[in-house]
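All protein chains but one are shown in place.
A, B and C are the chain letters, set down in written order, and residue numbers restart from 1 in every chain.
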Amino acid sequence: MSRTAHAIADPVVHRAHWRDPEDDQPRLECGVCGVWGAADTDGASIVALGLHALQHRGQEACGIASVHQARFHTERHQGLVGDAFGGSDLSQRLPGSAAIGHTRYSTAGGGFARNIQPMFADLDSGGIAIAHNGNLTNFHHLRKILVGEGAIFQSTSDSEVILHLIARSRKAKIVDRFIDAIGRIEGGYALVCQTRSKMIGARDPLGIRPLVLGRLGEAWVLASETCALDTIGAEFVRDVENGEVIVIDHEGLKSLKPFPERPARPCLFEYVYFSRPDSVVNGRSVYGVRKAMGRILAREHPAEADVVVPVPDSGVPAAMGFAQESGVPYEMGIIRSHYLGRTFIQPSQGARQKGVRMKHSPNRSVIEGKRVILIDDSIVRGTTSVKLVRAVRAAGAKEIHLRSASPPILYPDFYGIDMPSRDQLLAANKSLEEMRQYLEVDSLGFLSVDGLYEAMGAGPRDPRHPQFTDHYFTGDYPTRLLDREIEEGGREEAARQLSLLVSA
Amino acid sequence: MSRTAHAIADPVVHRAHWRDPEDDQPRLECGVCGVWGAADTDGASIVALGLHALQHRGQEACGIASVHQARFHTERHQGLVGDAFGGSDLSQRLPGSAAIGHTRYSTAGGGFARNIQPMFADLDSGGIAIAHNGNLTNFHHLRKILVGEGAIFQSTSDSEVILHLIARSRKAKIVDRFIDAIGRIEGGYALVCQTRSKMIGARDPLGIRPLVLGRLGEAWVLASETCALDTIGAEFVRDVENGEVIVIDHEGLKSLKPFPERPARPCLFEYVYFSRPDSVVNGRSVYGVRKAMGRILAREHPAEADVVVPVPDSGVPAAMGFAQESGVPYEMGIIRSHYLGRTFIQPSQGARQKGVRMKHSPNRSVIEGKRVILIDDSIVRGTTSVKLVRAVRAAGAKEIHLRSASPPILYPDFYGIDMPSRDQLLAANKSLEEMRQYLEVDSLGFLSVDGLYEAMGAGPRDPRHPQFTDHYFTGDYPTRLLDREIEEGGREEAARQLSLLVSA
Amino acid sequence: MSRTAHAIADPVVHRAHWRDPEDDQPRLECGVCGVWGAADTDGASIVALGLHALQHRGQEACGIASVHQARFHTERHQGLVGDAFGGSDLSQRLPGSAAIGHTRYSTAGGGFARNIQPMFADLDSGGIAIAHNGNLTNFHHLRKILVGEGAIFQSTSDSEVILHLIARSRKAKIVDRFIDAIGRIEGGYALVCQTRSKMIGARDPLGIRPLVLGRLGEAWVLASETCALDTIGAEFVRDVENGEVIVIDHEGLKSLKPFPERPARPCLFEYVYFSRPDSVVNGRSVYGVRKAMGRILAREHPAEADVVVPVPDSGVPAAMGFAQESGVPYEMGIIRSHYLGRTFIQPSQGARQKGVRMKHSPNRSVIEGKRVILIDDSIVRGTTSVKLVRAVRAAGAKEIHLRSASPPILYPDFYGIDMPSRDQLLAANKSLEEMRQYLEVDSLGFLSVDGLYEAMGAGPRDPRHPQFTDHYFTGDYPTRLLDREIEEGGREEAARQLSLLVSA
Partner (left out) sequence: MSRTAHAIADPVVHRAHWRDPEDDQPRLECGVCGVWGAADTDGASIVALGLHALQHRGQEACGIASVHQARFHTERHQGLVGDAFGGSDLSQRLPGSAAIGHTRYSTAGGGFARNIQPMFADLDSGGIAIAHNGNLTNFHHLRKILVGEGAIFQSTSDSEVILHLIARSRKAKIVDRFIDAIGRIEGGYALVCQTRSKMIGARDPLGIRPLVLGRLGEAWVLASETCALDTIGAEFVRDVENGEVIVIDHEGLKSLKPFPERPARPCLFEYVYFSRPDSVVNGRSVYGVRKAMGRILAREHPAEADVVVPVPDSGVPAAMGFAQESGVPYEMGIIRSHYLGRTFIQPSQGARQKGVRMKHSPNRSVIEGKRVILIDDSIVRGTTSVKLVRAVRAAGAKEIHLRSASPPILYPDFYGIDMPSRDQLLAANKSLEEMRQYLEVDSLGFLSVDGLYEAMGAGPRDPRHPQFTDHYFTGDYPTRLLDREIEEGGREEAARQLSLLVSA
């Protein structure tokens, strides 16, 4: 049932892990959702619908914790929300009018089942469950201190640090303990917690990760994106603000700002890739921003061509914007299969030399003999781009002009996006011309950083006070990176055994 | 492991079964693929790639049978091809240079595992495996005769009839026995068979179901659609012709036409819905036909509007054609989730009144305050259309003009398409105005039958010799429907127990 | 779900398969049970209890088929009866007042799931399910004829031959068809069949395999052994007679003797090893016979010793009889673990040199320093005996006198007992003194054939008309062995592919 081969001792290591050579997309680790004040048996059902709408933020594991008559019920599964929580017996399995949930991109195989959220602790003052999207930049530092004090860790997740900080706070009330805990963490986070009587939501001081508030009749809803509110049928109330702590209980909703206020810096990658196009993030339509990115890209990097072809699905709105701006016809020149086929083996013969294309298939009828402008949302390592370019070429394209709807990615992320290390990032290691040759295209263009800011409707970037989190493009990290500083300071941690008290 | 509650005794009954009220698409029951003459360990791997490309033709079960040194190896699974046959040990599990495979929309729960193909029989002259896409219209008639002669049936699949006919043929050679057998069956079929030394392909006399021939180096490939050849890396050679039997062995490829030749009548629904847009079916690009359908639809049923919005994914090309023809801007006004969520329960509160939309989400930013032309590929029962219309209305659409890129569906199919019975078909039971009111739209239009023929590049329909199979629109069935005639003739079969010698 | 690597083409081959070197017991392939006329929801529950009591006759797979309102319901599972059919929902899963069941020692891995019984056929005249204990000696001969006539086989089980013979009989009535079919088979069998309205039981012309009839209120019960009747709570009525066909329906019980009558020759191994000690087989208490075997063994092969120690569990009654007769104290000198441990790997160190003893552990406190008489029920290959002897020696035994409570096994069985081939039978290949040395014992003795007949209360063996089936000791096979004659006649079957139309 449970095997744990402790090959991965340091979460820094596994975070950099980059699994599928054919799958060259950055990955986000989580979506969160919570409801408070629903009908008695509805908490988990509503959260399940919300998590389903957030499935694009993580497909490998999910969990829900509900509270009924001051008692907690939890289930955590590998796989999709629909498979785990679609059943008609959900209200029996997870009763209660309040529930929180989490869907995640699990970072590795079965052994990491204990990292599935929500996580739970039984405090002196009652239980608390927590769902976390983001990443703490001082996780290892805090973990080392806590273990030194006798804490026993059950997972390799940074979310567990927050639980231990809450458990060890000397404050009496749970909200004070929670604020005590988040006062010590650094990084990017959106948190949804459930105690016996309250739901608590919080967003990091810079609002790096998103979190929105909605209303469903008398009930309150918290979710990573507005698309979850739409699916649930809830009304959007407002974004949770950067640095805000929201407490919901039978007395209503309270908004706390326990720390000094700072200007927000939301993460640009939510617009470039992560959020669903029908979501409105920090007041901006994701679909609208992406189309604008395409339009500006057309102005910055035009090309003489016959068709504009998106790399589906994330490249579609930018390609539509590019086509509208440039007047070059938009065509579905690449068909995406939505059935998983990652693990296919390659036959020894034939197929190999032409590249096995399991996810994207060129649509020869609109490519053959054409000059093609290919629009992708971003280029990370370039490994899949080059395969796709070859496939499009093999389908008869005369010329291929590749355009990235986001700027060159030069630096890794430490706030919850799973990206390869710097030496694997194409743009960090090659000049534009080297990239063009590597990608085997006739021309190559990236949206500029200022162009991206313009697409966001935020004028050019203010270098002294950047309006957004954009370090992957600029190297300007919005917070201290304590774990990384310690590591680079030569005080390298010996590979340490992680706790496995319970290894699912 | 194996339970069989024989609640479904008559395949006619279960073929009409229509599972998910939210899922109002016709379903096709199968895709087939075979390879002969590959490298020794490659047969199954190539077929697995081909089946993956054909996954849209059936997602619920799949199987592969390979031949190695005159010995057969088979595996049959529920679920996706990638899950079943993606593993790196496939060439050990299913060795051989020749293999055939099948992917299907399984018609019911676990009890029908014994219907998964390829099916196999151990004849006096050696084994034969068979993969079948289509449906026989004289299945029950033949089955009754065979059981009367002492045949023991192991499945409820009409494909097994073919095996029994082959087994009982008095001919000596396997190809003659095969021709003997298909001489007795009626309906629509594409067959791929494997004997110890030959691969046999066949298409029904009218070419209702598609089958193409390709070449991968020295090896021959048969597949339902060209997209499978593209994924495998094989070159398209030609369509298998209607009524043609192709025999491939170490002496090469032989084409037989054992029966009187008749003009072909390929199924139009392959273009309307089933085939993948990047496939070329009977010489026509599916994507191109669909765009043409949209263009003609725009001419037949124009509307004053602000945006053209497709119902994704199948409505996209027609919507693009409609937008190009009409000049109304094309926008992604509906976002499709590709994560399964069919079985979600509905919370008692809030969500229900607005309709639970798990698969399609309106993109409010492009819909709000707009007059919307909504393009769907077809309208079957209308149940999901009305939900979608309501959702689009709730997202702020001022007007909704629904257009179907295919004619009204008036009659059920008996050639391998899973459609509801006539009393459930919207267009068969309501006038246009009644449909418009039922669907709650401001205007409603269907592509005409002649318009569809025009989109196919085949001029208007010739009523005496229709160029295509189109009975769902016209009631003009291309073959005799023997089972149905017997049933309607009052000689109704008593509900009969099906064989369960092996019930998986 | 279903994989079939057709490595085993010829059941003759797999019958000789002998899996576990540590497990040197002959195996019986089946137990059968049926009930007719119980309360409506009780059929399957009663049969499940009966199969549980017969679990010693086969632990690897089991199945039940019930009939409710002329409709059949079946489930077939790998594993124990309690796991498969213990659930409280059984009467929903398998409704009906009539049911038959089967438990078997499955001969190989997952691929043979299709051999699990009851098997079923849908005849022209209605369905029939069959459960079979025994083995047909003309199976391959019949199978070849049937395949030549176009029959498609779904399993490698000889039981399926019977179904095909029934299906092809030209008789109109099901009982006549059944008699037609068993008139063509040879070998040893106990059959329990279920049609829509009748239960049929039959025993082979010599009564080799056992079958008893019982009454449970108004209902009739058929079972392999009386212990099943006891567990069910049914009263023993009588043994089904050799060559008898029993038909039970709403008109009551009919006994048919369709073939010329012959004297019975029940199988002696039922008494030596297979039947449960609390069963009464053909009128004799198994426990009583075993004790008598021990008493006679003590007279035939006495030894000066301190303790009589059985090899548990099957050697216990004989050891008790030996101790009573000899006056040497009986002690539990070997403890048997009932937890499975067959597949344990051996550590490289320590344990190996002393022999890994997973099933039998010497009880040092009663062995150390003692002269031990060790009583086993039989010696097949001797491989486990020698390990056990060494373990007893290592526990401090001064002398070991091994006694077998049955005669030397010299010939293989073809009537349903899974035994190694002749070249692996210890007694068939060594003299008594060679065996003694091989087994590393101080003395060795076997019960004589006449001694065994005496223990059966049947006087000495009558060589012209032996009272029992005893070929394993004497070479005197009670029937023709047609398959074997054909094979030995040089007309060796080419390894033939078996049917896998449905491979569970």
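The rule we apply is simple: a residue touches a chain if its C-beta (ideal position, glycine included) is under 8 Å from a C-beta of that chain, and two chains touch if they have at least 3 such contacts.
Note that this is a predicted model, so its numbers are computed, not measured.
Here the chain not displayed is in touch, across the complete complex, with A, C. Annotation: of C:153, C:330 or C:468, C:330 touches the absent chain (contact as defined above). In the complete complex, the residue from A:105, A:120, A:236 or A:438 that touches the missing chain is A:120. Contact with the omitted chain, checked across C:320, C:426, C:439 or C:456, is made by C:320. Residue in contact with the omitted chain (choice from C:34, C:277, C:407 or C:420): C:277.
Contact with the undisplayed chain is limited, among C:233, C:263 or C:475, to C:233. The missing chain, though absent from the display, is touched by one residue of C:245, C:328, C:366 or C:379; that residue is C:366.
Taking the whole complex into account, subunit A touches the unshown chain at residues 1-6, 9, 70-78, 93, 113-114, 116, 119-124, 126-127, 147-155, 160, 163-164, 167-169, 496-504. Where subunit C meets the chain that is not shown, the touching residues are 38-39, 41-42, 45-46, 48-49, 52-53, 55-56, 59, 80-83, 85-88, 90-91, 216-217, 219, 227, 230-234, 276-278, 280, 285, 287-288, 316-317, 320, 324, 329-332, 335, 337-358, 361-366.
Operating definition for what follows: only the chains that are shown with their structure count from here on.
When each chain is reduced to the mean of its CA atoms, the one lying nearest the mean of all protein CA atoms is B.
One inter-chain figure worth recording: subunit B and subunit C are separated by 49 Å, centre to centre, where each centre is the mean of the chain's CA atoms. Centre-to-centre spacing of subunit A and subunit B amounts to 36 Å, using the average Cα coordinate of each chain.
Taken residue by residue, subunit A touches two or more other chains at no position, since every residue touches fewer.
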